[in-house]
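Quick notes on the structure that follows.
Just one protein chain is left out here, and the rest sit where they should.
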Amino acid sequence: MTTKTPSKLEKILASGCLAVTSEVGPPRGGNPKHIEEKGRLIQHHVDAINITDNQTSVTRMCSLAACIRLKLMGLEPVLQMVTRDRNRIALQSDILGAASFDIHNILCLSGDHQSFGDCPTGQNVHDIDSMQLIQTVRRMRDEGKFLGGADIACPPRMFVGAAENPFADPFEIRVPRLAKKIAAGVEFIQTQCIYNLDKFELWVKQARERGLTEKVHILAGVTPLKSVGMARYMKNRVPGMDVPDDVIKRMAAVPKEKQPDEGITICVETIERLKSVEGVHGFHIMAIEWEEKVAEIVERAGLFPRPTVEI
Amino acid sequence: MIVADKKPIEEIIQQVESYHNVLILGCNECVTVCEAGGKKEVGILASALRMYFLNNGKDMRIDEVTLERQCDHEYLEEIRDRIDRYDAVVSLACGVGVQFMAETYLSKPIFPGVNTCFLGVTEKRGLWTERCQACGQCILANTAGICPVSRCAKRILNGPCGGSSKGKCEVNKDLDCAWQLIVDRLKALGRMDDYEKLFSIKDWSTDRAGGPRKVIREDVQI
Partner (left out) sequence: MPCTGKVDVQHILRAFEKGADGVYAVGCMEGDCHFNSGNFRARKRVEQARKLLNTVGVGGERVEMFNLSSAEGPRFAEYAREMDRRIRDIGPSPIKLAMKKAA
């Protein structure tokens, strides 16, 4: 399988190996140590590390700068970019900035609404949407052109990803929506955290039936639960999250001090089960403020050691 | 119509308290329908202001006039002979009317008496909701007659986003997800295939992004 970019993530996926990615949220301050430590913690257990872009609309160190920090350590960042905060000029400009540091992966997102964050009275931009951002990066990369039509002297070489939430409503358009993102040019998908495995498998099955899994690499998103409280919070408070009652019951059935272990075990079991699902090409492990557990999850799920690729 | 909401009376008091002869100027159009700035609201505001200033020992004359519209010269001219009796005007028209008054009567202080909110409909009495942001290039033909620009909190043209839950928007559970409405209507129209058509990047130059807009129709100019 040929690859279109120097992305390590793309190469691993192209080789047919299950890929493993994880993510790190930048700090609310200018100290780079936090990012570097988290990167160091997971570097041998994942193929690429997403850097979130002002997630939940809370102002943080910018995703691009944090990606550069990882890059300087020799790691493989995935630049998350939301369309909430930048117009098409800023987005294209940041893509070129990332390219200048050989950042080869991008994840195109619309972003949580600003009302969730620390600047609820701010404006949002939404000049283009996440699908149009996918189109933009592909145009910049494949045609070497800006949206305005001019040639780019040294086009970015980025492996283009997006998120999908198989659990958001309405369910019947979730597969058509994936098809739409593929038509826009997406090459890999990282999904929302999966707790409802049956629903996820149904989504992948429908995608498979339409031949979509041949056209895009789906990385199944998993997040270990730390406690039953977190499970309930995810179920009730996080929009578009599907946490079935039996997961909550299972967490609640163990004593509080054992709940983190149970959460890790559920996460490992989820990966084990989804590994054999045709069309799932890897895992995106979002251990929220729990990066130290990523290694354990990867090892217990039999995804270690990670493959090495020529860059 | 243009939907507006009343400003708190305290704010209006602050605006006019340094004057002595104030005209409360209503508008018979949209703001009458949304019960924010019509003849009745003019009467209530004027009456409340008169009592406030009387009660505070301030000599204040407050008159009431409601014009057919404040967005056309002809109607604004109707008060030209009287305007000099007043040293300030509180316009209960939308922001359009307030500004046209200010342009027409250059040296007269004009204060807004309402907050202009959006272009919308009366869903029922006392409930007005947004339908249009006047982006200047209507896309409703392609979105089953439901506008994602005005009704999606992220104005997503290829929606819904991952925050759509049980038909509601992530921003507020009382808010319909525009894309759920679009999908529902595409289904009702038997046009679900249209959902997969990618919406190309929108030209926002006809929106506010392009600066103040103009419609010029030479065919109707005399």
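Note that the chains are named A and B in the order they appear, and that numbering of residues resets to 1 at the start of each chain.
Everything that follows uses one rule, which is that a residue touches a chain if its C-beta (ideal position, glycine included) is under 8 Å from a C-beta of that chain, and two chains touch if they have at least 3 such contacts.
Note that the structure is a prediction, hence the values are computed from the model and not measured.
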Task: Could you tell me which shown chains are touched by the chain that is not displayed?
output: B
Message: Please identify which residue in B:1, B:33 or B:48 touches the non-displayed chain.
response: B:48
Field: Footprint left on chain B by the chain that the document does not show
entry: 9-10, 40, 43-44, 47-52, 54-57, 59
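One rule holds for everything that comes next: only the chains that are shown with their structure count from here on.
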Task: Could you grab the centroid distance between chain A and chain B? Build each centroid from C-alpha atoms only and quote it in angstrom.
output: 41
- request: Quick one: which bits of chain A touch chain B in the complex? Just the residue numbers, please.
  value: 83-84, 88, 110-113, 115-116, 124, 126-132, 135-136, 147, 163-165, 168-170, 172-173, 176, 179-180, 183-184, 192, 239-240
- line: Within the complex, chain A is touched by chain B residues 153-167, 170-171, 177, 180, 183-184, 192, 195-196, 198-202, 204
